[in-house]
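For this view, one protein chain was removed and the others were kept in their places.
For clarity, chains are labelled A and B in written order, and residue numbers in each chain start from 1.
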Amino acid sequence: MSAEAPTPAHVKGGIGQSILRKEDARFLRGKGNYVDDIKLPGMLYLDITRSPYAHAKITAIRTEKALKVPGVLAVITGKDLEAAGLAWMPTLMSDKQMVLPVDTVMYQAQEVVGVVADSRYAAADGAAAVEVDYEPLPVVVDPFKALAPGAPVIRTDRKEQSNHIWHWETGDKAGTDESFRASEVTVSQDLYIPRIHVSSMETCGCIAQMDPVNGRFTIYMTTQAPHAIRTVFALVTGLPEQNIRVISPDIGGGFGGKVPVYPGYVIASVASIKTGRPVKWIEDRSENLQADSFARDYHIHAEVAATKDGKVTALKVKTVADHGYTDAAANPSKFPAGLFHIITGSYPFAKAFVEVDAAYTNKPPGGIAYRCSFRVTEAVYTIERMMDILAHKLKVDPAELRLKNFIPPEAFPFKSTLGWTYDSGNYAGALKKAMEIIDYAGLRREQAEKRRKGELMGIGISSFTEIVGAGPSQQFDILGIKMFDSAEVRIHPTGKIIARFGTKSQGQGHETTYAQILAEELGIPADDIRVEEGDSDTAPYGLGTYASRSTPTAGAAASMAARKIREKARKIAAHLLEVSVDDVEWKDYAFRVKGVPSKSKTMQEVAFAAYTNHPQGMEAGLEAIDYYDPPNMTFPFGSYICVVDIDKDTGQVKVRRFVAVDDCGTIINPMIVDGQIHGGLTMGLAPSLLEEIQYDADGNIHGGSFMDYLVPTAIETPRWETAKTVTPSPHHPIGAKGVGESATVGAPPAIVNAVVDALQPYGVEHIDIPIHPWKVWQILHAGPPKTG
Amino acid sequence: MIPPPFEYYAPHSVDEAVALLRRFDGEAKVLAGGHSLIPLMKLRLAQPTALVDINRIPNLAYIREEGNHLRIGATTRTNDLLESALIRKSYPILTDAAQEIADPLVRNLGTVGGNVCHGDPGNDLPACMLALGAEVVAVGEKGSRTLPVSDFYKDTFVTSLEPTELLVEVRIPKARPHQGSAYHKIEKRAGDFAMAGAAANLVLDASGKVESAGIALTNVGPTAILASAAGGSLVGQAPDEAHLAHAASLARDAAQPNGDLRGPVEYKRAMAAVLARRVLDRAVARAQGGA
Partner (left out) sequence: MAASARPIAPAASLTSGGAPAVTVRVTINGSPVTAEVEPRTLLVHFLREVVGLTGTHIGCDTSNCGACTVHLDGKPVKSCTVLAVQANGREVRTVEGLEVGGKLSPVQQAFFEEHGLQCGFCTPGMMMTATALLAKNSNPTDAEVRDAIRGNLCRCTGYVNIVKAIQLAGKKMQSAAPAGGSP
């Protein structure tokens, strides 16, 4: 700590270093602290009896047998909750959902009765012993039929008496229609993105503990947003907010599925209030797949207008959104279709018009934002498929078409016709890099050769622009709460740091990456920085982690808090250096006298002085808190190129190569960023080839367990190849954009484009995902190839 | 997720096990590998009164050639098939199948006996046993009996095995010179049930013609299916393109698939032919001395 020793212009664990993760030790040693690992004295267990019917009146509930199961202590029905005003609760989109039904169930696997017992096994026996009589009602599973006149009304509780939830539109309808009328080339396509499920390896659960003695309500919960949950609980239950503590411990994957408030959390809370003991609820995988957090389910019709030499002019999109029986989407309140209107993508459409109509159906509620920043997957899928469809129509190479149309780097900040101001981008740079890495020209030559021999090989491109970091306070709120985020940073006398954030990692590595930001800003090694998240009692208020928002919001807050600290620290340094404050600058990770850099004080020396030798009249301590209201969203982007080979006999698609060039601005930890991309690409592969949830006409689910809902293994997953370009965000304190979801968003169209490209000789324009082998086989066997 | 309660017994001999099965008169299930039974019980789709755990019975897991047969004990683990040099050399159809069954974790406990007698049309070993012309040995209250596998599979989850009988051994005709066998299935995802699977077992005579042939199919019907006409069409013929193609199309005709999450009817039929041809090609190559 001597002032004479030269300070290296490097901090251990700063931005850009691939330091190993600080949080790993407990996970490697089996000492993670997930909700189901936690055991509280006197804890009880909740299990739930669920409806086998998609739509039915409940005519009787008999719980005598359940109550006789040894160990069962209580049952909770919808009527019990109704008495407490809790049978229904608000959703994040200001609709309402049932906690437990009073008289009608509206989706298969809906929660019907809660059974509380002193053991996990007894609770399961109890739930199996509950008897419920149902009178089936007509089931509506097709959203188009739901919207047709005369359809059975599902939500009889709503005054509208309609299955049409809302209509939303944006853009210039008249101008877009005019553009289409005047255009030389148009293409149109129906695209369906089926229902899928986040399916994180840990399911959802909680331990609710109402302490009757001191009136404190504590809930350990698999939640990505502990503070928002606390406020919602306060508003819904009337419990005073200062007495509610939400603890989000280690979370085994979130991906958006752990944002909603599920009925199980509320039933467990009521059970704890009723019994005076902690109540644990952990859902099984089948319950998780069948009852919560579905994503997507968009029926899209898209049209693109262009000039005959391939310049896009206008975009028209009409979507029917299937929300299940209630709109429990997790979108910012002003955007019921999320950020779907990023759908003009990487291209400067002069005109666009987008409309979405949401429908109720007898299916579980949603859709959550599954690793997609609010419907961006749906938007990117649409535009990137349409670009390939347009390229096919124009008989132009899809890479060439994109390069011709991209918003050029000098156009940024770029205001899209649908109202977004993209912060920065270099789309051609990313695509060209991807093309070079994969040897695009070589692949096209190989394809031509293979086509002559009748072999099927395809190349697909996706050049996506994402929109993340929700979000600026003028436009973004969830149930009225603005979407800022926060960092509270405190430096101890011995120069170590504790920092708490309003976000909540579910595997993204915040304990490491936030420490790296602070290390960079404060010159203190990352090893000396402890990061905490997830306890609503101690962490500053934030809106949580989803939609790739942590780096853009809380990461920025970390920088801003650090800079506030630096400002105070500079004054202390001046005091220690016995110079005026104006003569001191922060340079090369230390406070240095201007012109005499060797006269310096480290942040550690300043920290010690903040408690032992601060200037007269100044408060002791060295800390700051920042609530960061982002001035804009950030716009990560990239270009992905996928190569597939198709087995002509079986229709099986094999991804031979996949190159992902991502640009997330400043990269905090390259190793962690690559990990996010690998995982995201796999979550993009999955719905393209494997995953879907379907319902038959009676509302029975197909894909309601891991036997049928096929998550990729290491066999299906290719060895992803990644590369980067770096185009910092001009408005973010460290130029970072966030990257958690880019790959999930960008990958599906690359894969689908590749398969359709492979099948070009058969005249295929589009195949809806997931692309099962038989879908390909049916195309191959419908007739001989049309072109050589 | 939680099985219902049951009584548990771990007998130390086949006779003790059979006595227990008799005592519970169909309400007891045998616990071997448990990777078909326990999942069913966790979903409460099976609720036996008692489990008879046969894993403590000694001398029930073996792979050996004796007399005219390859004899595999019922509690031989699927992975033991993979590790057996004898199987790889002389009965490679079983190595092929073992490689493709479920995943390596399941295979450490899943047994040959269980896979053979569970009766799920998606199990892989039944088609192999049909193609090999195998037999099973079962012990019941009346003693031991030997059943040809060709008559064993009656319906989905229904075999000739009585609920009070215990399968103790699978017997396969000992490998002959110029015999080749192979198995292959296609699945949507590793570890999933097959969209379709095919097994082929050929013995060539000294002139290189087919002396005997067994072709069988997985998961394209209520049970594994022995495509007898397909196998029969090859006997006495040269294993050439025309005959193999014809056999494959007869295999398609033998398939009786349902359309479901693993494919529509016409696809599964077509795959029966594609896969039958693939395994025939490989079996021929092996019979002729290649890999």
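Worth pointing out:
Note that in this section a residue touches a chain if its C-beta (ideal position, glycine included) is under 8 Å from a C-beta of that chain, and two chains touch if they have at least 3 such contacts.
Since this is a predicted model, take the numbers as computed values, not measurements.
Just so you know, the chain we are not showing touches A, B across the whole complex.
From the options B:Asp53, B:Asp120 or B:Asp281, the residue with contact to the unseen chain in the full assembly is B:Asp53.
Of the listed positions A:Asp284, A:Glu355, A:Asp477 or A:Glu765, the one in contact with the omitted chain in the full complex is A:Asp284.
Here the missing chain is touched by one residue of A:Gly252, A:Pro493 or A:Pro597, and it is A:Gly252. Interface note for the absent chain: among A:Gly78, A:Gly171 or A:Gly509, the touching residue is A:Gly509. Looking at A:Met683, A:Ala723, A:Val745 or A:Leu780, the residue that reaches the missing chain in the full complex is A:Met683. One chain of the complex is left out; on chain A, the residues touching it are 20-21, 23-24, 26-32, 34, 36-37, 39, 43, 45, 69-71, 117-122, 125, 198-203, 250-253, 255, 284-286, 506-509, 671-672, 674-683, 705-707, 711, 713-715, 717, 719-720.
Although one chain is not displayed, chain B still touches it through residues 1-8, 10, 31, 34-35, 38-39, 41-43, 51, 53, 55, 79, 102-106, 108-109, 190-191.
As a working rule, only the chains that are shown with their structure count from here on.
Look at where the CA atoms of chain A average out and do the same for chain B: the two points lie 44 Å apart.
Residues 120-121, 124-125, 128, 284, 286, 649-652, 690, 702-703, 708, 710-713, 715-716, 772-774, 777-778, 781 of chain A are the ones touching chain B in the complex. On the side of chain B, the complex with chain A involves touching residues 1-2, 4-5, 43-44, 103, 186, 188-192, 195, 261, 263-264, 267, 270-271, 274.
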